[in-house]
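The complex is shown incomplete by one protein chain, all other protein chains being positioned as in the whole.
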Amino acid sequence: MTTNEKLTGDFGLSLYRGMVTIRAFEERVRSLSAAGQVPGLTHLYSGQEAVAVGVSSALQPDDAITSHHRGHGHCLASGADPVRLMAEILGRTAGYGLGRGGSMHILDPATRNLGTNGIVGGGVPLATGAALTAKTLHASWLAVAFFGDGAMNQGIVFECMNMAALWKLPVLYVCENNHYGEFTRIDDVTAGTLAGRAAVFGIPVAEIDGMDVLAVHAAAQDAVARAREGQGPSLLVCDTWRFSGHHAGDKQSYKDDAEAKNWAAKCPIETLGRRLVANKLADADSLSALRKTIEADIAAVAEQARAMPEPASASLEDHLHG
Amino acid sequence: MTTNEKLTGDFGLSLYRGMVTIRAFEERVRSLSAAGQVPGLTHLYSGQEAVAVGVSSALQPDDAITSHHRGHGHCLASGADPVRLMAEILGRTAGYGLGRGGSMHILDPATRNLGTNGIVGGGVPLATGAALTAKTLHASWLAVAFFGDGAMNQGIVFECMNMAALWKLPVLYVCENNHYGEFTRIDDVTAGTLAGRAAVFGIPVAEIDGMDVLAVHAAAQDAVARAREGQGPSLLVCDTWRFSGHHAGDKQSYKDDAEAKNWAAKCPIETLGRRLVANKLADADSLSALRKTIEADIAAVAEQARAMPEPASASLEDHLHG
Amino acid sequence: MAERQVTFKDAVLEALAEEMRADPSVVLIGEDIGAAGGVFLQTKGLFEEFGASRVIDTPISESAIVGMAIGAAMTGLRPVVEIMFGDFITLGMDQLVNQAAKVRYMSAGGFTVPLVLRTAIGVGGNLGPQHSQSLHAWVAHVPGLKVVMPSNAADAKGLMKAAIRDGDPVVFFESRSSYNTKGPVSDGEHVVPIGKAAVTREGRNVSIVAVGAMVGVALQVAERLAGEDISVEVVDVRSLVPLDEGTILKSVKKTSRALVLDAGYAQFGVTGEIAALIAEQAFDWLDAPVMRLAAPNVPIPFSRTLEPLVIPSRDQAAAKVRELMGTR
Partner (left out) sequence: MAERQVTFKDAVLEALAEEMRADPSVVLIGEDIGAAGGVFLQTKGLFEEFGASRVIDTPISESAIVGMAIGAAMTGLRPVVEIMFGDFITLGMDQLVNQAAKVRYMSAGGFTVPLVLRTAIGVGGNLGPQHSQSLHAWVAHVPGLKVVMPSNAADAKGLMKAAIRDGDPVVFFESRSSYNTKGPVSDGEHVVPIGKAAVTREGRNVSIVAVGAMVGVALQVAERLAGEDISVEVVDVRSLVPLDEGTILKSVKKTSRALVLDAGYAQFGVTGEIAALIAEQAFDWLDAPVMRLAAPNVPIPFSRTLEPLVIPSRDQAAAKVRELMGTR
């Protein structure tokens, strides 16, 4: 076990439940999308669940997060209501943004979610600014920015990390390296390392197996502890993989089949499941039953959201100004 | 001697002449400015001469440069006509931009100078793009970007260095660390090191005494050789000092007197002069005579430029479009 | 010359390929435009034909992409930069405005910036508030840039060719909603000069002065209103900068009534400039106030029910024209 904390059944199962929920949700979005039910483009988190769940399980409820275009997992792991999330993705009035934002714009003050984001790198300054608030107001919460490997080439990310390091802001940067930005391989567009991009500012970096939720959790706990003690920012670089490509419907012809198979074998849910069984914290049947239950719940969520009304014309200008 | 090349009298004197020309020019601009003759704000290069001259002496005539707001030195070292330069600074029609650009906007195709620049960091993408041209057209020239320590926190500079490293572009980044950006000390705004900011992309970095023209020249030669061989970008970090503060007229009350004195003692011109004398490549009297001659020449330049006409109203829209 | 039916997107692609074949200094720079062929397949086949050194796939670094392209343009290349969505030109505005637009002026013609920045704009497909904006008014505001916005395949091809050959930075706006619309494109060399509007349909009663994809709406409205005995003339602005004031004013002086139609945000946008121009220069000819129709002043909503509301519609435009005819 990679964490110094003891893996208990309760904790292990909560992580398992968190990841399965995301997977079930995303697979449901995928089938809705294939059926033409999801307006626009949506980017699925399947395969990367260990990152959102591993980090979120190290956070307190008032910690703030920012996310990116591949953000449903972060929302769910932070406690989003699956119905409101699904409703927003489907453009329904019950959604977090009354259906006006969609998948790339899920903001929720209740779960301190400053938003998924359609601008690559766009959430990083928001989280860094939230951390500035925490520091200025001597609050005990911290901020987490989730972003992809592609965002690590946006200049603003460097600018933020410089200031976070200078001012020892309580912010945790979580880079999910899924080896691609859209259809382009990371090595083709990224000189040097991802870790080096924070290390240059004196920010501690942990490079971890992003398919191992316990490893992610352990690294996040360390980073969170440092931030709460006033020691400033950290970066986690999590090695992971997009199971469904860039967006729901991406045929992924640009990917190498052997590599994809290799990553499929590392499924974070299967991995944790095996470990729970090996540690006698759960048996395979109960896990499979749990999975079925969650899938059924999410299917119900989707039906509920689909049945909800779409926004009326009159709402077009609501909440433009205060 | 810090360079593996032999210091000859001719070479040493040409460096000396180059630096003295810049100093004389800048001190003339300073007195014109004090007399209210220089429109706008102007930023003087006095103290930093070893950088422009050390680098330029390692270049070929068709190598391109970009500069920044403190750019007269780079222009002169690249072969700018002092009269046209002074004319532009004074806003005369004989200036490089017909008097419409001024000190922060000196562009000259003849000396392959893509411009001094009023946007901190603004010249860095221009030089990087020029290097892209060189590489694409298989040209033998390279591009040099001069910029300050303050520019090293602009995100675009990181973005450029990433691409330059990826594509092995023939570009030389020259950061002049004069320890201040306007009235703010580098350490107050810069986490980590300047060198690290390029090293992270795998770009070779030399940290050098920017008051030692021979050291700068030697480091530039190495970097230029690498670029011409297709090995890509380099960064020189040159430790230096603005003798006259941020802009002509800056009273510099924010500076520590002892530190300023210490730097004054490192004057690059005096340092090279002493070395030339010690190596019996020149005698003190001839150097002092040379200096006087150059000062007189520059005084004449200033008079010539001052006597030139200012732009007529009719020229307002010239060269807006092709 | 023979004509073929070509989509807007393929017309641009033809222009790119032809100019790249003719001039080795033309290069493409952008995200995912290489082997992937672009997210809209708008550069399909070019990587295969011209290779990685001329179809340059970049990191996600819009500011530097634009900035480097300017440096490249100043030193001998003719870069065509792609910004994937028009919403992201926000990231390149400093380079475009503070560098590209001013280089020729500041260097008294010593340096030029023969750069094309192309970007996909507009509403459609429920991509939400950060992937649907049409910010062409910004670029048109800044002296030193040229700005074109074709409405059909032939102009898309002809204006792209002109833009690539131009010595100034040209921003080329492509309405996503036009990408798959077909139109006749002549075989062989076809160049449309920048700075010339086109009268796309002649009429007597009202001029609709339309920009980009709104020209299609204008033509449909004209057709519909012909049945109501209202004769609508349609002026396709084509170039915002330089703006062909003469063609616009000539049309309005003939019809005495004008509606200006644009898909960008209404407030402080493109319709203001054109309506103000007409109201000042054709005042004595006007029989009714110059009216405007543009997108409402809200972020562009994602939902299927709301998104269409921010696209100026045929119904809205027809109602305005009727109002122009009816009021006095």
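Just a few scattered comments:
As written, the chains take the letters A, B and C, and residue 1 is the first residue of each chain.
As a convention for this text, a contact is a pair of C-beta atoms (placed from the backbone, for glycine too) under 8 Å apart; a residue touches a chain by one contact, two chains touch by 3 or more.
Source: prediction; values computed, not measured.
Note that of A:Gly122, A:Gly210 or A:Gly273, the residue touching the chain absent from this view is A:Gly122.
Of the candidate positions A:Ala134, A:Met211, A:Val224 or A:Ala282, contact with the hidden chain is made by A:Ala134. The chain not shown here touches chain C at positions 63, 87-88, 90-91, 93-94, 97-98, 101-102, 105-106, 129-130, 133, 135, 137-138, 140-144, 240-241, 243, 264-265, 267-277, 279-281, 283, 286, 288-292, 297-299.
As for the chain not pictured, it touches chain A at residues 64, 66, 96-98, 100-101, 105, 107-109, 114-115, 117-119, 122, 124-137, 139, 143, 155-156, 159-160, 162-163, 166, 318-322.
Remark: the residues of chain B touching the chain excluded from display are 39-41, 91-92, 97, 99-105, 117-122, 150-151, 153-155, 181-184, 188-190, 254, 310-313, 315-317, 320.
Definition applied: only the chains that are shown with their structure count from here on.
Farthest from chain C, judged by the mean position of CA atoms in each chain, is B. Computed centre separation for the pair chain B/chain C is 41 angstrom, with centres defined by C-alpha atoms.
With centres set at the average Cα position, the gap from chain A to chain B is 46 Å. Residue positions of chain B touching 2 or more other chains, listed in rising order: 155-156, 159, 162-163, 166. Shown for chain C are the residues in touch with two or more other chains, namely 58-59, 61, 63-64.
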